[in-house]
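Shown here: the complex without one of its protein chains, the others still in place.
Then we have chain A:
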Amino acid sequence: MYKSQVNRSKGEPVVAQSVTEAEVGGASRLAARGVTVGYGGRVVIDELDVAIPPGVITTIIGPNGCGKSTLLRTLSRLLKPARGTVVLDGEDIGRLRTRDVAKKLGLLPQTPVAPEGLTVADLVARGRHPHQSWLRQWSSDDADVVERALAMTGVSDLADRPVDALSGGQRQRVWISMTLAQGTDLLLLDEPTTYLDLAHALDVLDLVDDLHESGCTVVMVLHDLNLATRYSDNLVVMRDGSILAQGHPRDVITAELLHEAFGLRARVIDDPVGDRPLIVPIGRTHVQPGHLPAQGS
């Protein structure tokens, strides 16, 4: 089964069956076609193809330095590919106006900064920027959308507070709220749970799932494999700048794949509280004799 999903030759990932199930809603809105991206002379992503299925949560996972964030940044047009194209709603994203891209695609980068003393309401209101102009700086539409974005992320009560006075989890909600105020149904989140404790990470991912329920297509990068498995409908597993496997977590997450992608030894069991696999990692120590490395996984 695992062999049938994975094609190790670069640039030809075989997409698992269950994605087509997710693609029923329509053709993919965002896709990379043969993109090669690098910094300076170093190639990070090589000849990669990926299509983001609409209406579901897609999570990009992979070991450190495999090009996850680079792929997300390329999809969001922060990075310009050396070769290949990123296609947004049928058009080459590189040819669209920056402002038009911002009206279709919301982006939350890894570590955004807010000036000291800026209030939550002002930060979220800035999400309306792509819809505003020098003359039209604040219409009643803007007010409605911002009001909704604040309510949806549960930060309406914090609206008057300065962003720097909030906890990490609240702050992340506020940034997601700003991305929502942009009014796009395509959201790209680069490691939205970084620096959050597990409870706050779950809280933020529940929020992401609410957004998905309300019709958003979400693409995110996550480090935590079990959270990625729990919250995504489509996993994109990367290694060394190419895609190793893609599909529903149930089809993709196997002990063999984890070993191949991360060099991680693990058992994959049924999640006792969810309907997805659960990864139980195996290190060198604190493991019962039957699972020690010599016996293999």
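Methods note: contacts are C-beta pairs under 8 Å (C-beta built on N, C-alpha and C of every residue); 3 or more make two chains touch, one makes a residue touch a chain; residues count from 1.
Definition applied: contacts and distances are computed from a predicted model.
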One chain of this complex is missing from the view, so tell me which of "Iron chelate uptake ABC transporter family permease subunit", "Cytochrome bo(3) ubiquinol oxidase subunit 3", "NADH-quinone oxidoreductase subunit J" or "Dihydroorotate dehydrogenase electron transfer subunit" is its UniProt name.
"Iron chelate uptake ABC transporter family permease subunit"
Of A:Leu118, A:Ala165, A:Leu198 or A:Ile269, the residue in touch with the unshown chain
A:Leu118
Touching the absent chain in the whole complex: find that residue among A:Ala31, A:Ala159, A:Ile176 or A:Val252.
A:Ala159
Of A:Ile52, A:Leu88, A:Leu107 or A:Leu222, which one is in contact with the hidden chain?
A:Leu107
Could you list which residues of chain A touch the chain missing from the display?
73, 76-78, 97-103, 105-118, 121-123, 125-127, 129-130, 132-140, 142-143, 146-147, 150, 156, 159-160, 162, 179, 182
